[in-house]
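Just one protein chain is left out here, and the rest sit where they should.
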Amino acid sequence: MRYSGFKVIQQALTGHKGWKPAWRDLELKPHYDIVIIGGGGHGLATAHYLAKIYGHHKVAVIEKGWIGGGNVGRNTTIIRSNYLLDGNEPFYEFSLKLWEGLEQDVNYNAMVSQRGIINLIHTDAQRDAFTRRGNAMILNGADAELLDADQVRREYPFLNFNDARFPIKGGLAQRRGGTVRHDAVAWGYARSADSFGVDIIQNCEVTGFRIEDGTCLGVETSKGFIGAGKVGCAVAGNSGRLMGMAGMRLPIESHVLQAFVSEGLKPVLPGVITFGAGHFYVSQSDKGGLVFGGDLDGYNSYAQRGNLPVVEDVCEGGMALMPMIGRARLLRMWGGIMDMSMDGSPIIDRTGIDGLYFNGGWCYGGFKATPASGYCFAHLLARDEPHPTATAYRFDRFRTGHMIDEKGMGNQPNLH
Amino acid sequence: MIIHHPLLGPRDSSEFVYLGDASLIDRPDWQDDDAVTAFHDYAYLRDNPAGLHRELWFHEGGDRSWLVVTRNTVTHEITGVELARDVARAQGRSK
Amino acid sequence: MHDLVAITALGGSEPHVDTVGTVTCTEVPKVALASVAARAGREAEARKALEKLIGASAPDVGQFGGDVVSAFWTGPDQWMVEAPFDTHEELAHPTKDCVGHTASVSEQTDAWTRFDLEGTDVRAALELLCNLNCQKMGAGETARTSIHHLGCFVLCRSTGLFSLYGPRSSAGSLHHAIVAAMKSAL
Partner (left out) sequence: MTQDNRLSGGQIDRTKTLNFKFDNRSYAAHPGDTLASALLANGVRLMGRSFKYHRPRGVLTAGSEEPNAIVELRSGDRQEPNTRATTIEMFDGLEARSQNRWPSLKFDALAINDRFSNFLSAGFYYKTFMWPAAFWEKLYEPMIRRAAGLGSLSMQEDPDEYDKGFRHCDLLIIGAGPSGLAAALTAGRAGSDVILADEDFALGGRLNSETFTLNDRPADEWVAQTVAELSAMPNVRLMPRTTVIGAFDHGIYGAVERTGDHLATLPSGKPRQILWRIYSQRALLCAGATERPIAFENNDRPGVMLASALRTYANRFATTAAQRVAIFTNNDDGHRTAADLHNKGVKIAAVVDVRPDVPINYDYEVLAGAQVVDTKGRLGLSFVEVKLADGSKRTLDCGALGVSGGWNPNVHLTCHQRGRPIWNEDLAAFVPGADLPPGLTVAGAANGMMSTHGALQSGAQAAVEALELGGALPDLPKAEDAQVSQTPYWYVPGCARAWLDQQNDVTVKDVKLSHQEGFRSVEHLKRYTTLGMATDQGKTSNMGGLAIMAELAGKSIPETGTTIFRPPYTPVSIGTLAGRMKGQEFHPTRLTPSHYWAKERGAVFVEVGNWLRAQWFPLPGEMHWRESVDREVRQTRASVGVCDCTTLGKIDVQGTDAADFLNRIYCNGFAKLAVGKTRYGLMLREDGIAMDDGTAGRMAEDHFVVTTTTANAVKVYQHMEFVRQCLFPDMDVQLISTTEAWAQYAVAGPNSRKLLQKIVDPEFDISNQGFPFMACANITVCGGLRARLFRISFSGELAFEIAVPSRYGDALMRRLMQEGEEFNVVPYGTEALGVMRIEKGHAAGNELNGTTTALNLGMGRMVSKKKDSIGSTLSEREGLNEADALNMVGVKPVNSEDKITAGAHLMDASGPVDAAHDQGYITSAAFSPSLDSHIGLGFLKNGGDRQGEKMRLVSPLTDLTVEVEIVSAHFVDPEGERLRA
């Protein structure tokens, strides 16, 4: 069934009797060409592109809980391609272009909203670094704009321009950046993949891999064995646990990142702002909640919850940047598991095991990458070679010394 | 979180700085053949367990001791805290 | 004798004093400090030497003690020696002479700024400043903790008198935090 305004009206007049489930509720088949582990944004996007672009329809997405229940359902919904390094920028720009056509591609309104993102500048060194980055963005075909303090002030007069400890000296803007209704991304990809015949199996947890002489033949699950020509893993937050079942150690630590939503407020923030002198970034959802976040708690955790010090740190950043939010209330907070890689950049690659493919290590940048990650992983699964925009995301880059370290923090994941 | 410092007793984790897996104590020998591989594994690969994890914390806001904390990464329960220096010595590290 | 005139950490020629309610916060520049860290394998000798210097047993974890020259524990086999500035400006020298090669000594006098908080309700202000259980802290106890994001030493000299040592360069911020807490709590 195609969604459209007309459909909504027609259904409204007939008591909404005609709406079908967004995806079918199915039994497992014994074998698939490709099994994707992980019914999150990346896994579902992979299935969508596998079917739509690469013509693979004997595909299953298996999810241990409910689809979209992981980080795609819990994040700060920001999309952007304001990266510096050659290994990253083309990939994220590809992702942003896919976002721009997403609704029409999947026939689902995920409310892709290119309201713009500004990274604030507080020091000359920061301006130099952002200038280099902005240039790299433009040289890679993305958009970037360097703003001085007055330009920032015109757009965000309520930021702290009076007694800021770290005065705002400007910003690096990407107008095509913005936000997306995160849950709808998972649902939209799921519905589309389903329409192409992809099986989406919820409450199906992987308990092991069946690997014989270096080849992966399928996965053992809570619903029994599933044979597979190829197995793709896209289980943000659980990469270590899952690949451990295949006997792999990863260049990844799992950390907790908290995020926050305020009570609903009338519109105040037109776009996304990132504070350059503290750990704070914020946007406002269409429902009116301020959606904001900051830094990792800093310790390895699978608990999906954090602690007060970081909550305070983030709110201190918020108050330092926008003293007007003092009387707005924090409504909800949650913690997601971030697979922090050793250089802060992801991995989309084959593994040492034939037929087993890996997609992970997205740190806290996974959401914006969803379309390109799905597209490139689908490409790798279908063609057995990396997509041109994702050639750098290899396992062996640490061995060869080709790290992709945007922040220059080295092999300490909680600093990326 | 509260870390029971072996010398100072319970201290708020916000006084500490986290580094990571305590295996960072086991620094390879630079003269081993294939030292580069050994250092690669040391510097980049992690067990990253969901469960008990031995990890390094630095008491920045306290007595400047490095600690090895045994903590459950699922529940955050802390079951052991040792001075990293003692651990390192016990593992045969010296000069 | 040199002819350079010192200023206090808060930038004055005289120490700063603030009183709110029953509590007084006094800037204390007239104190000399030197760190003592035992050399590897010579911890026992270092303790002995330190005892000679302060005329008391070397303070144990979380303790301080001594006489005119006193010391407080700062880390494993590490102490900070404290003495009146006017009589012991170059404290590091006699300290080094005393411990010799059993310990390393560094001048710390101007690494720190000291504020003494005195008054019956001093603990009400302290509970807004640091996470130590100051209600339970007894005379002779010390701990390092974080105040206003600054690493500070807190020394409980008596139930109504606490000394706070914070980084000298941040004296202004620390002072502001202390006075704000006093105004809020008292």
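By written order: A, B and C. Residues from 1 in each chain.
The rule is simple: a residue touches a chain if its C-beta (ideal position, glycine included) is under 8 Å from a C-beta of that chain, and two chains touch if they have at least 3 such contacts.
Everything numeric here is computed off the predicted structure, so don't read it as measured data.
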Of A:Gly43, A:Gly171, A:Gly218 or A:Gly278, which residue touches the hidden chain?
A:Gly278
Filtering A:Ser113, A:Ser254 or A:Thr351 for touch with the omitted chain leaves A:Ser113
Touching residues of subunit C against the unshown chain: what are they?
1-9, 11, 29, 35, 37-41, 78, 90, 101, 103-104, 106-112, 127-128, 130-133, 135-136, 148-150, 167-174, 176-177, 180-181, 183-184
In terms of residues, what is the contact footprint of the unshown chain on subunit B?
1-2, 12, 17, 19, 24-25, 27-28, 30-31, 35-36, 39-40, 42-43, 56, 58, 60, 64-66, 75-78, 83-85, 88-89, 93-95
May I ask you to list the residues on subunit A that touch the chain which is not drawn?
3-5, 7-9, 12-13, 16, 19-23, 25, 65-66, 68-69, 73, 86, 89-90, 100-101, 103-104, 107-115, 122-123, 125, 127-136, 138-141, 144-146, 158, 160, 162-167, 181, 183-184, 187-188, 202, 262-268, 278, 286-288, 303-305, 307-308, 311-312, 315-320, 323-334, 397, 399-403, 405, 407-411
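As a working rule, only the chains that are shown with their structure count from here on.
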Interface with most residue-pair contacts lies between A-B
Subunit A-subunit C separation of Cα centroids, rounded to whole Å:
49
Residues of subunit C that contact two or more other chains, please.
none
Which residues does subunit A have that touch at least 2 chains other than itself?
none
In the complex of these two chains, what residues of subunit A are touching subunit B?
240-241, 244, 249-254, 298-303, 307, 309, 342, 398-399, 411-414
Residue numbers of subunit C touching subunit B in their complex, please.
61-62, 74-76, 78, 131, 143-146, 151
Enumerate the contact residues on subunit B facing subunit C in the complex.
7-8, 12, 14-15, 60-65, 83, 85
